[in-house]
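Omission of a single protein chain aside, the complex is shown with its protein chains in their original locations.
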Amino acid sequence: MKFNVKSALSYNVNGPTTFIFNIHALNTSSQTVLEENLTIDPAINHDVFTAHDGRSKFMRLKIQEPCNFSMSYSAIVDMSYKIIDENNSENLVSVVELDSYIASFLYPSRYCQSDKLMKFSFKEFGHYATVYDRVLAITEWIYNNIEYTSGSTDSQTSAIDTITERVGVCRDFAHLGIALCRALSIPARYFTGYAYQLNPPDFHACFEAYIDGDWIIFDSTKLVAVNGLVKIANGRDAADSAVASIFGNAVGTSITVDCQVMDDNFQPFIYGGNQKAISFQ
Amino acid sequence: MKFNVKSALSYNVNGPTTFIFNIHALNTSSQTVLEENLTIDPAINHDVFTAHDGRSKFMRLKIQEPCNFSMSYSAIVDMSYKIIDENNSENLVSVVELDSYIASFLYPSRYCQSDKLMKFSFKEFGHYATVYDRVLAITEWIYNNIEYTSGSTDSQTSAIDTITERVGVCRDFAHLGIALCRALSIPARYFTGYAYQLNPPDFHACFEAYIDGDWIIFDSTKLVAVNGLVKIANGRDAADSAVASIFGNAVGTSITVDCQVMDDNFQPFIYGGNQKAISFQ
Amino acid sequence: MKFNVKSALSYNVNGPTTFIFNIHALNTSSQTVLEENLTIDPAINHDVFTAHDGRSKFMRLKIQEPCNFSMSYSAIVDMSYKIIDENNSENLVSVVELDSYIASFLYPSRYCQSDKLMKFSFKEFGHYATVYDRVLAITEWIYNNIEYTSGSTDSQTSAIDTITERVGVCRDFAHLGIALCRALSIPARYFTGYAYQLNPPDFHACFEAYIDGDWIIFDSTKLVAVNGLVKIANGRDAADSAVASIFGNAVGTSITVDCQVMDDNFQPFIYGGNQKAISFQ
Partner (left out) sequence: MKFNVKSALSYNVNGPTTFIFNIHALNTSSQTVLEENLTIDPAINHDVFTAHDGRSKFMRLKIQEPCNFSMSYSAIVDMSYKIIDENNSENLVSVVELDSYIASFLYPSRYCQSDKLMKFSFKEFGHYATVYDRVLAITEWIYNNIEYTSGSTDSQTSAIDTITERVGVCRDFAHLGIALCRALSIPARYFTGYAYQLNPPDFHACFEAYIDGDWIIFDSTKLVAVNGLVKIANGRDAADSAVASIFGNAVGTSITVDCQVMDDNFQPFIYGGNQKAISFQ
């Protein structure tokens, strides 16, 4: 299924500033970028490259003089995904067999202090029979216990704040999901992307848990269908997957995001039936 | 110069437990492991592998039955290093040119919340002329303002705790150094290793900052000479570079560490003269 | 019912030190100190006084020279209490009618950050019909969700830590109970005292909530019967109710505590029946 994604960002640049943008749709085995367009104003040398771990595509540039800077990006992306169903064999992958890249998502990170949530996560979710059931229970728990409120948190808010204050946005929901998984020794990573029918339109964040050999996507906000997502990046948390990292002196002035399905028969995927979940490879 | 390093760890294992040990000397262009010996008791299948980023060598095993488990490791390692002197050209590498692996060390991590220390670090260290001078000033500041007290902190202590409470151990000194560097957009990574003449003998931690194309080592504890170090691992912080990560139910019972120079003329390297610093590549 | 309470504390004093001890049984309308004995070694001028709010009895002294200092205290205390039963009229006291002293226990304090727990407390406990039911539900929730583990926390641990890490001692259980009450606009204060049949013997902490005109006692540790308590002090939290506040340079070397009932027919009081609760006035 094809998606048409767009984003546009503007900044007042007040002094020398390096930007690292993370807004390109990623090319993966389940996601093919068919067309892509990037416009930068003023026109400036920039660098587009894939991260060393292959999980982000960055655009980087440095502006020397004060100016109004804007960029817009659009892409047509063909999405596929693997359906995890009852017939997928349950090949449990224990910690001792995880490869080193995947094992790196077991550790606590800036916004996901899993080391502080071990007892809670084990008591609340440790009794479910399978890893899938545990992560599904985590997702439901967050949905039922954290209040989604726009503007309630900021860039320093972490999973510990969210589980205490019980309020947040998609980023906070994702961080808490990741932290609760890692606390149970389930590898979990941050997902940012474009999201169909997100209202109001914006970049979206959720998370992937590594279950029986697949990175399966979970979204405890329930704001969109997970098969309506187009991946921008995976990371440990928002610290290494921010839409824009700014080194210097610039202030954002506007942001617009759009994501449309180029097809008539979009069917939202529902978790928990015979077709249990989906994985973007 | 050759070093002979040893470590031995014992555990009471009370139930199924996966261990990931990070105690092997790393093979790098400046560090060659000449001989190496690993003993595990009881003898059990184990897996030794280098991390996907090449900056750690892990030993991993799973114990199913309760037992007393112990392991001992020894190695002879030939060390070299690059001396950074006045004649090293100052090829400043700006953020916009950093490669993706190095840029990943600009971001805050679990124990190094650089995003909260921007104003402090900029005010205290931002006025020094060169990146080297800034990191040296950070190192001195930590040495002068944080009290080194064994047992004063635990595995949850972070840079924010350390800058507030002004007390810690080598791990905390390293985390604070890393956080203050990253707050100034200087890439910085955690270093764990064996240390000659560390008293009492133990594993040691310090940090490396990326300056003009080299990862230069800094140790704000001043407990040992930096040219008496043998590297075990680099990481973002102690979250991904712990000596032992334990998934299951085991309690440590003993630890011994040793590091000897196999040569007569060890000269401790002093920072800040014409020969300014050293880098392990 | 009469209780015989004892405590003895010893310190190595290394330099000039002021101690403020808070170990005397309090005289209140429901608690009468019949006999009391205090021994200090070395004999030193000291000052015993009741706090300005009448809720603590302090013993204060200053030691100038290094020495081994010890004190022992014993008392016979006659306890009574008010039983809150079904026939107590439910005279709800709303915030707007609280007197100023009682209203002061609505505010967050050092270890009871109720301002951060509003959403959680309201969602979890706000639906109970009466204030008594809410506080009883808070008490049960803490008992069921926080693990009591000796030595798991320290003097900086606060309610936010406890609700996150889910482990603590009596002091932490009390702080969390207080914070959750205040988050629902229920005045709550810290209680320290001697406790009959506490095992191992120690000072104990729990909390009182202000319900319909009475300060009712709740103990979410369930380690002792609440009618086996002898009050030492009330306060906002452990910050102003510590057993010993030390200004100077002294290290504790031993502590012993004892509490015996001087009567044969002690019947532990059970909460939640027709005789719902008890209040020490």
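Going in written order, the chains are labelled A, B and C, and every chain counts its residues from 1.
Note that a contact is a pair of C-beta atoms (placed from the backbone, for glycine too) under 8 Å apart; a residue touches a chain by one contact, two chains touch by 3 or more.
What you see is a predicted model, and the numbers here were worked out from it, not measured in a lab.
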Residue of C:Ser29, C:Ser155 or C:Ser254 in touch with the missing chain, whole complex considered: C:Ser155
Residue touching the undisplayed chain, where the options are B:Leu38, B:Cys67, B:Ile83 or B:Ile160: B:Ile160
Missing-chain contacts mapped onto subunit B: 116-117, 119-120, 123, 145, 147, 160, 163-167
Sites on subunit C contacted by the missing partner chain, in the whole complex: 18, 20, 47, 49-53, 58, 60-62, 94-96, 99-101, 103-104, 106-110, 113, 115-116, 155-156, 185, 236, 239-240, 245, 247
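Operating definition for what follows: only the chains that are shown with their structure count from here on.
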Between subunit C and subunit B, distance of the C-alpha-averaged centres to the nearest whole Å: 45
Subunit C residues counted as touching two or more neighbouring chains: none
